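Of the protein chains in this complex, one is absent; all others appear in place.
Labels for the chains are A and B, by order of writing; each one numbers its residues from 1.
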Amino acid sequence: MCLGIPGRIVERYGDEDLPMGIVDFGGVRREVCLAYVADEAEVGDYAIVHVGFAISLVDEEEAKRTYEALKELDQLDELEWMTEIGSGPSPAVDGDAEGAA
Amino acid sequence: MSGDDRRSGGIGTTGLVCPAPAPEGDRVVLGHGSGGKLSARLLRDRFLPRFDNPVLAALGDGAAVRVGSESLAISTDTFVVSPLEFPGGDIGLLAVHGTLNDVAMMGAEPICLSAGFVLEEGLPFDVLDRVLDSMAAAAGEAGVPLVTGDTKVVERGKADGLYVNTTGLGRLRAEFRPGPARARPGDVVLVSGPVGRHGIAIMAVREGLAFEAEVESDTANLGPLVERLRGRCGDAVRVLRDPTRGGVASALNEIASASRVAIQLDEGALPVPGAVAAACEMLGLDPLYVANEGVLVAIVAPEAVEAALAALRDHPTGAGAVKIGDVRDRPAGMVSLRTALGGSRVVDMLPGDQLPRIC
Partner (left out) sequence: MKYLSEYRDPELARTLVERIRARATRRWTLMEVCGGQTHTIVKQGISEVLEDAVEMIHGPGCPVCVTPLEQIDRALHLALRPDVIFTSFGDMLRVPGSECDLFQVRARGGQVRVVYSPLDALELARRTPDREVVFFAVGFETTAPANAMAVWRARELGVENFSVLVSHVTVPPAMTAILESPDNRVQGFLAAGHVCTVMGWEEYEPIAARYGVPIVVTGFEPVDILEGIAMAVSQLEEGRHEVENQYARSVRRTGNGPARELVERVFRLVDRQWRGIGEIPMSGLGLREAFAPWDAERKFGLDHIRATEPAECRAGDVLRGRIKPVECAAFGTACTPERPLGAPMVSSEGACAAYWASARYRDAARPEDVEGPLAADAAERGA
């Protein structure tokens, strides 16, 4: 049971009874139960939503950190490749070469 | 009879339509109306044997019939969508555009329409008026008269408000006969605009899913697009199909099977509007299987691709036309997709409708 997608909390209500909110998923909006992130969730935060419930808030710092590490890896690889062949601009990526063996 | 059942509604206030791959039962299930494999089987096993004739057996979107020295195209379709009115349109627009489009996909020039109505006791007049206004406007804009019709009323609870059948007659031209069996290896697959809008617009207002999306149905008359293609490319247009129920995937599967060719799509090339993509993410749906009502798929000879794209883009409805894939010779009947990663997967015909998933 895995389909959880990130969306931005745009509204919050119902705190007296059951914390609910409206979450925007790239242009699509739905009512979501915020009970499990109620203590921390603020309008503007991103949440992972599964079957109408926010099960976590996206740790944006962490996301940024790991994403940048990945991008660096990407550039690092290109750098290594360039060093190996000596010089010159990075080649156009050859689709077939990365395809299935 | 069209091989393309166009059912996009649930029953009354119940939830979504569902696929049904189960072993043969003894009665009709919702999946039989989805335009997928079950629908195909229903036609082949129950209808065809009883009405056996070569015209019907071709199972196109419409039929070609010779009348004297002319060939006429006939197509019929029944519309049962619920709710009757939805973002971007209503059942009336679907009914007129849908049948005009089926006639156009055969390459025919539309002549006239008929319409048969089943009205539910209790349907408010203002709803009926709006639907009829839509039909009049759509037919008027296309320059195609509604020449005959019929109306019945059934008891409350029996028709979801309103069901309508439309039949269209058109004039076929010898030099322009696109057909599902005409695709050849080397041909190119084009789509006239962004996909997935109609299906998502309907789902957004269907009970049980309740989401808001900035998505409207794309219902449109595709006749003008087809005329431009005919004018610029003529016979180089091998196949035309409007991917309604079952989406682009189902339409291409039918074509690949009829033409005994393989079709390979390029995932990155498929035009999916942001909000449609987002809704599909949320529900676990694949845009390739979501219904369209204002988009056509065209398979054209390679030398005509540029002209075809220019022809489509010449009209607002075709402004977003792009190439999405190629026709190969093997494996025959298979539609596959090359992913951005370089991997590939098979894009099958679904047994029934696509369902939202949580996994």
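Annotations
FYI, a residue touches a chain if its C-beta (ideal position, glycine included) is under 8 Å from a C-beta of that chain, and two chains touch if they have at least 3 such contacts.
All values reported here derive from a predicted model rather than from experimental measurement.
Of the candidate positions B:Ile111, B:Val127, B:Ala142 or B:Ala181, contact with the unshown chain belongs to B:Ala181.
Taking the whole complex into account, subunit A touches the unshown chain at residues 1-6, 8, 18, 25-26, 33, 35-39, 46, 48, 50-53, 55-56, 58-60, 62-63, 66-67, 70-71, 73-74, 77, 93, 98-101. Residues of subunit B in contact with the chain left out of this view: 3, 14-16, 18-23, 25, 27-31, 37, 39-40, 43-44, 57-59, 180-181, 208-210, 253-254, 256-260, 262, 268, 274, 277-278, 281, 283-284, 330-334, 336, 339-346, 348-349, 351-352, 355-359.
The rule is short, and it goes like this: only the chains that are shown with their structure count from here on.
Note on chain placement: the centre of subunit A and the centre of subunit B lie 35 Å apart, centres being C-alpha means.
Those residues of subunit B lying in contact with subunit A across their complex are 204, 210-215, 274-275, 277-279, 281-282, 284, 342-344, 357-359. Remark: subunit A residues 1-3, 5, 25-31, 49-51, 95, 98-100 touch subunit B in the complex.
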